[in-house]
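A protein chain is absent from this complex, but the other protein chains hold their places.
What follows is chain A.
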Amino acid sequence: MNLSIAAQIAQTHLMAKKRQTLVAMLGVTFGIAMFITMISFMQGVNQFLEDSALDASPHIRMYNEVNTQRPSLIDELRPNGFNVVHHQKPKNEQARLKNGLFIAERIEREPGVQGVSPQVATQAFYNNGPIQLSGTISGVDINRENKLYKLTNRLKSGSLNALKTNPDGLIMGNVLARKLNVRLGDKVTVTTPTGNTRVLRVVGTFGFGVGTVDNTKSYANLSTVQEMLLRDPSYITDIHVKMLDPMQALPFGKRLRAMYGYYTEDWATANTAILAGEKIRNMLTFVVSITLLVVAGFGIYNIMNMTVINKIKDIAILKATGFDGRDVVAIFLLQAAFIGLSGGLLGLAIGFGLSYLLSITPFDAGDFLSLDTFPVIFAAKYYIMGLLFGVITTVLAGYFPSRKAAKVDPVAILRG
């Protein structure tokens, strides 16, 4: 087999029928471009939804489950007796984590932990004039909380420092602030479930892009919330932990539970619904990608088949004058590789262009998602996949018919 002759013949074939070559190339191009655009967009959406939900939640949340079911005293004393106890109230137990600050410090020293934020979280009523809205208020060390949730990036107005210098400061979810009709510097009356009321000043607003957070949550200083609840400075109800590797949170959470005896909830459990949705979307993406690739693959196969069948007489002539099967196959593989590669690269470029256009298209998602434009992912692996698929399909689609043609007696073709 002489590759340079094969290359020369392949080149002449491609150049002689420029329109046909172009059509074959475009067949590959459109398939790949659609694949790139679709998968970039769908994965972008998936990633965005996942990120926006998970960024706002801790990897591990440790808290004291107060309304745990407990057996009645009589059940404990006479386990096998016929005991009837109606409507037993939960024990009057505080939601505090004993030695919470100390536990937080110890967790912080564990390897693989990115940050720990001990806090006091409680239900609260926000009052502004006649408006009353229920929500939550978290007393935090704002520096530590910032380290976990990158609050600096989430701030819509005000600053985190203002909270540190103002004991009566409040950083409020932006949707909640709008509903209460308060702006930076305005005062809000906050009522705790135990009935205490305190007037706080809004020193900042934040937006996570997650409705359930931005709608209800506010941050205040740890000591402020402890005072509002009439608790001592060691009163901690929640410890939020972020890990360097989110997957490590699952075993680590179990370990913490065993070590400290408090209830822990990892991000996977807390976001079961989101993760289930994620699975469905991934499946959907997979199905759509496969469909696109199969359709594109058939298109490519047809075009290459036609290209070879159009040249079947030339194959017979080449064989008659002494070119063997491998030469014939090489000639068409080279053509297929050229069509696949150039069509595929063009497809990648067009796919990138379409994805880019999509990624700068303005999109108003309202308050619930922090989106200005459509979410699109630009990942090299999809481009590599697309190109590989295009080239391999084209080459196979060129290989099979040309190998078949190479095996036939030349006369069988030439005699017609």
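By our rule, contacts are C-beta pairs under 8 Å (C-beta built on N, C-alpha and C of every residue); 3 or more make two chains touch, one makes a residue touch a chain; residues count from 1.
In the analysis below, contacts and distances are computed from a predicted model.
Asks: According to UniProt, what is the chain that's been left out of this complex called? Choose from "Protoheme IX farnesyltransferase", "ATP-binding cassette domain-containing protein", "MoaD/ThiS family protein" or "STAS domain-containing protein".
Replies: "ATP-binding cassette domain-containing protein"
Asks: Which residue among A:95, A:142, A:256 or A:318 touches the omitted chain?
Replies: Once the missing chain is taken into account, the touching residue is A:318.
Asks: Touching the absent chain in the whole complex: find that residue among A:13, A:154 or A:242.
Replies: Hidden-chain contact among the options goes to A:13.
Asks: Under the stated touch rule, tell me which residues of chain A contact the chain that is not displayed.
Replies: Considering the whole complex, chain A reaches the absent chain at 2, 5, 9, 12-13, 15-17, 313-314, 316-327, 406-407, 409-412, 414-415.
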